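Structure incoming, see below.
Every protein chain but one is kept in place in this view of the complex.
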Amino acid sequence: MGFEIDDEFIAKQNRKLEAELETDYAHLGEVLRRRGIDIEEVTKRAQAFRVALPSWGVGTGGTRFARFPGPGEPRDIYDKLEDCATIFKLVRVTPSVSLHIPWDKADDLRALREFASSRGLSFDAMNSNTFQDQPDQRLSYKFGSLTHPDRAVREQAIAHNIECIEIGRALGSRALTVWIGDGGNFPGQIDFRRALERYLESMGEIYAALPDDWRLFIEYKLYEPAFYSTVINDWGTAYYCACRLGEKAFCLVDLGHHAPNSNVEMIVARLVQFGKLGGFHFNDSKYGDDDLDAGSIKPFQLFLIFNELVAAELEGASGFDPSYMIDESHNVTDPIESLMMSAMEIVRAYVQATLVEREALREAQDACDAIAALATLKRAFNTDVTPILAMARRRAGGAIDPIAVYRASNYRQRKAEERPVSKGTFAGIV
Amino acid sequence: MGFEIDDEFIAKQNRKLEAELETDYAHLGEVLRRRGIDIEEVTKRAQAFRVALPSWGVGTGGTRFARFPGPGEPRDIYDKLEDCATIFKLVRVTPSVSLHIPWDKADDLRALREFASSRGLSFDAMNSNTFQDQPDQRLSYKFGSLTHPDRAVREQAIAHNIECIEIGRALGSRALTVWIGDGGNFPGQIDFRRALERYLESMGEIYAALPDDWRLFIEYKLYEPAFYSTVINDWGTAYYCACRLGEKAFCLVDLGHHAPNSNVEMIVARLVQFGKLGGFHFNDSKYGDDDLDAGSIKPFQLFLIFNELVAAELEGASGFDPSYMIDESHNVTDPIESLMMSAMEIVRAYVQATLVEREALREAQDACDAIAALATLKRAFNTDVTPILAMARRRAGGAIDPIAVYRASNYRQRKAEERPVSKGTFAGIV
Amino acid sequence: MGFEIDDEFIAKQNRKLEAELETDYAHLGEVLRRRGIDIEEVTKRAQAFRVALPSWGVGTGGTRFARFPGPGEPRDIYDKLEDCATIFKLVRVTPSVSLHIPWDKADDLRALREFASSRGLSFDAMNSNTFQDQPDQRLSYKFGSLTHPDRAVREQAIAHNIECIEIGRALGSRALTVWIGDGGNFPGQIDFRRALERYLESMGEIYAALPDDWRLFIEYKLYEPAFYSTVINDWGTAYYCACRLGEKAFCLVDLGHHAPNSNVEMIVARLVQFGKLGGFHFNDSKYGDDDLDAGSIKPFQLFLIFNELVAAELEGASGFDPSYMIDESHNVTDPIESLMMSAMEIVRAYVQATLVEREALREAQDACDAIAALATLKRAFNTDVTPILAMARRRAGGAIDPIAVYRASNYRQRKAEERPVSKGTFAGIV
Partner (left out) sequence: MGFEIDDEFIAKQNRKLEAELETDYAHLGEVLRRRGIDIEEVTKRAQAFRVALPSWGVGTGGTRFARFPGPGEPRDIYDKLEDCATIFKLVRVTPSVSLHIPWDKADDLRALREFASSRGLSFDAMNSNTFQDQPDQRLSYKFGSLTHPDRAVREQAIAHNIECIEIGRALGSRALTVWIGDGGNFPGQIDFRRALERYLESMGEIYAALPDDWRLFIEYKLYEPAFYSTVINDWGTAYYCACRLGEKAFCLVDLGHHAPNSNVEMIVARLVQFGKLGGFHFNDSKYGDDDLDAGSIKPFQLFLIFNELVAAELEGASGFDPSYMIDESHNVTDPIESLMMSAMEIVRAYVQATLVEREALREAQDACDAIAALATLKRAFNTDVTPILAMARRRAGGAIDPIAVYRASNYRQRKAEERPVSKGTFAGIV
């Protein structure tokens, strides 16, 4: 049994900060009361918020140039779940983990499920992988998978996705996320229309294998690994495919998968309005699919996205039930720290969006009063909700300052000892 | 009756270049024969190609900083048609003109139609204008038109669009293009979902007024004049709206209306595949909606777009009947010269795309042979089809070298004399 | 004598908010004390901060499609100064105004200077205008000004700039900002190298006319009004020119003048490091040179820019003395409100940057601890410094809530009555 951070350690660390937290929380409560907001309601919402962890996120990521692993990298899905459990213990909003097959394959799924549930963890969406070749794979995905011109390759990819569903059923998952790297590097390489027809045909077979209570998430991406054209390249294409496939099919928004200057919060609003928003891969980016920590580059954009999500939630928008997940590549940080920071920033944006005075906003919109509308959003965004986030964590048994507790625990050093480096250890990247 | 370039003048200018043209055409015929292509079939296609002129394109355009008018600017729709007729006479592929209301309003529509038809001109899609306020306008479009929060403003905008349809019926037009500037400059200003609902409601009323044999084109644009959010901002939104409105509604692609790095030819393929490609506003751009001359910045992209269009045409793709138009802002050139160059570059791309050896391309695609696929496209693109374009023009009575003939005719100087400058002359920009 | 908001009115409005402000300020003081920061020092800095107003910013801006003026638009430089004085009175950080010639020409400069100084206003950098033709202008700038192929046009543009210096001397200005629209819309139109040589030659003559205690600011911009190439297009070009011209020449950064995805804060750091940062045109943007209100789109970027500026200030970086100015286009808001919001957001970013714990940051950087470095910046950015900003304003005689006081004063309605609309009123845009 490996090292774990125990509750007592957390509680002890918390005690140093509690007095200050109470003071700050009380003052913030007063500030919000002036706006007609009950801080306790907000804190309850913060406690109820959930965002899933990606199993591959606890490993160090890399670029095409290099990967620089850190100490104590997880060696298999059990190690990964251990790290996820640590994150969950400290930040309290991440009780579920999203698996990537075949990276996370396990011989005994029942044992895996028990290992997870004994740590309070469950399984979020399953992720298939047809953008890499595996050692034992019969046919190559070099030129595509679900859209490959060769039917045999497509069938292999379909079978893999169906296997992911089966594994997911055994683990209690309820969704399959399909992201494919299919596309072309040169004009002419791919026939745009025939490739999309093949995609719809392949996805139709996967969709047919989906249990009734599952959802299918179509993840679009502008480019990379294909550098000229990508089959599922934008929300419009994903939306069309989701409509064609049926009511269990939805679009998945990864924040880094858009063209420069795109208004992502408006895309989110579109998918809400059209009833096809499946969920999110949260991260941040400055250039392309940089997979940086959520909120690290464009925190106001993250807030504006949650402004749309909270509005839809409060209105009870039809069919609105998005699945939130983190998907990042931690190349220069301790992945556990990055995931904790990201989870906290995501809750921050959610809580800030909760503070938006919606009646005032609507009045400003109806009066074409752009200054008042912006000021209403900014009042919420500028509010430092750190005390709410910390109070929500503490009340749920987590850490007031998760990074500090984690560092004080020496978790990473302990894992470095427990997990001797074996050649070829690689956590995978999406 | 104003100055016109007469056929004899064109014929005389052509005679200087005929011998060379025959030689070049013969050699190109031989080159194409080796590829199994009959040059005469290609030339026939070049002669049959059509692209409409925008009435406002014959005036000098401008930016928000300044407009620098040139000599002989058209003063009204009659002057504009005169300039369009001159273009048509020389390049022979532009027999129709697209009007913009209220800029092109005329008291006597029958007289206007006769003025046009006596010059061989007909009327393409009508364009409404709710992005500016007109002197006599009751309510302002400052904060929107078809999506304005105030129903009275929406009704005014709807009525204007219906008036455009009525004018178009009198002139023999068969389509209405709707582009609105509606959007917001700041987060919060516009409720994304409610604005789109209002759009659909307003457009529904316009659609209901559409004659049976008309089509409705929805023009999307990423930004400008709104700089944070635009209601009809991308092809996905336009596609959704076209589906909601009905089978007479289609999407219109303006090449400059996309995010940086977008693969426009793939968007074209999508709309072809989904049966909702209405037409094009051709132009070129480097940064935003720069409205530069077609083919001046990214000629290979223009070719790749036509590669999709020609493929759809040859396959007889269901519902494929795109309407081609030029839409540019000529700020530093003689607008007539720019429109002639643009029309010729558009035919060039069309003819190059016609030369693509489609069987070889398909074989390369099926064999995942990216090099052969690219080489097949490049063989067509690298072919200098100038002799085909010139021969097509000459056979149709046009000029072998339209720019040279135009300059030799002194048309611009003559118009400068005929059209004395009056204060406030302004051709308008889209 | 026109309507003014008087000090008593401001004081009365302030009284409603003072108790809450004191509470919030006290609590923030406690929070900062824990970090070792004395709130009074920070508030002093907030009070000392200065950012100039653009005379043209108090008029409604527009796009190439339309301008929708509002009520009470300023009619001349005196009206503009009146509006600037109102802004200054309420926000207290904008005591100087930047003029644009010939828009702001006045017959009696001494009277103008007195009019300004009686309202506490002085004159910031002068701005020349060679991107428009003026009614009485001999030669056109259609094809360029300081870089025009025709020497006579260049001489006219040089003379205009020298006239701007002379006007500025009379008004007490100490800097000239030169932004030119020169560039090309098509490949081939401009010879890149010869155009830059002509620029250097022309600017050399202007530089020679610069008083000893003046500075020359070179403003670069990627594109618009030229849409293919711009002569002074990026910081590298501006830097080269500033070096060539001499030690009084510096680069001016307008936040909206960069390519998509550019790291603007790093450009700022470069110019600081190379001793050539002259100043800023603050605004915000999502797509191009959108000229939106500062901080409205990317507030974290604004903070990161100030993080560089405050670091340079605290270190006493050699030659560091940047000139801060707002430059925006207010198309859908009351310009006075937008300028007040912008000024406040700029001080907000400055104050947040002041809160960065620089020793902790440096330690994190030296330890390659990216998480700690980011967390240090975020701790400052997430702090709601609104009480500091409000306290600084109140102590300086300004408004705790400037927008509310402005609206309550009915200033705009009063000006609408005082300034009857005359045809052709236009405030100009940059």
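In this document, chain identifiers A, B and C correspond to the written order of the chains, with residue numbering beginning at 1 in each.
In the analysis below, a residue touches a chain if its C-beta (ideal position, glycine included) is under 8 Å from a C-beta of that chain, and two chains touch if they have at least 3 such contacts.
Values in this document were obtained by computation on a predicted structure and should not be read as measured data.
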item: Touching residue (missing chain; options B:K248, B:K286 or B:R393); value: B:K286
item: From C:T130, C:Q156, C:N185 or C:Q352, residue that would touch the chain that is not displayed; value: C:N185
item: Option touching the unshown chain, where C:A26, C:A159 or C:A259 are the choices; value: C:A259
item: Chain not shown, touching residues in chain C; value: 142-144, 149, 184-194, 196-197, 222-223, 228-229, 233-237, 239-240, 258-263, 265-266, 269-270, 272-274, 300, 304, 307-308, 361-362, 364-368, 370-371, 373-374, 376-377
item: Chain A, residues in touch with the chain not shown (by the definition above); value: 61-66, 68, 131-133, 140-143, 181, 184-187, 189, 222-225, 227-228, 260, 285-288, 290-293, 296-297, 329, 331-333, 429-430
item: Chain B residues that touch the omitted chain in the full complex; value: 20, 23-24, 27, 30-31, 34, 260-261, 263, 286-287, 293, 296-300, 332-334, 337-338, 341, 348, 368, 370-371, 374-375, 381-384, 386, 403
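Please note the rule applied: only the chains that are shown with their structure count from here on.
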item: Most widely separated chain from chain B, with each centre as the mean of CA atoms; value: A
item: Chain copies touching (chain A, chain B) - same or different residues, decided at half shared; value: same
item: Inter-chain centre distance, chain A versus chain C - centres from mean C-alpha coordinates, in Å; value: 39
item: For chain A paired with chain B, centre-to-centre distance based on mean C-alpha positions, whole Å; value: 43
item: Residues of chain C engaged with two or more neighbouring chains; value: 260, 286-287, 293, 296-297, 332-333
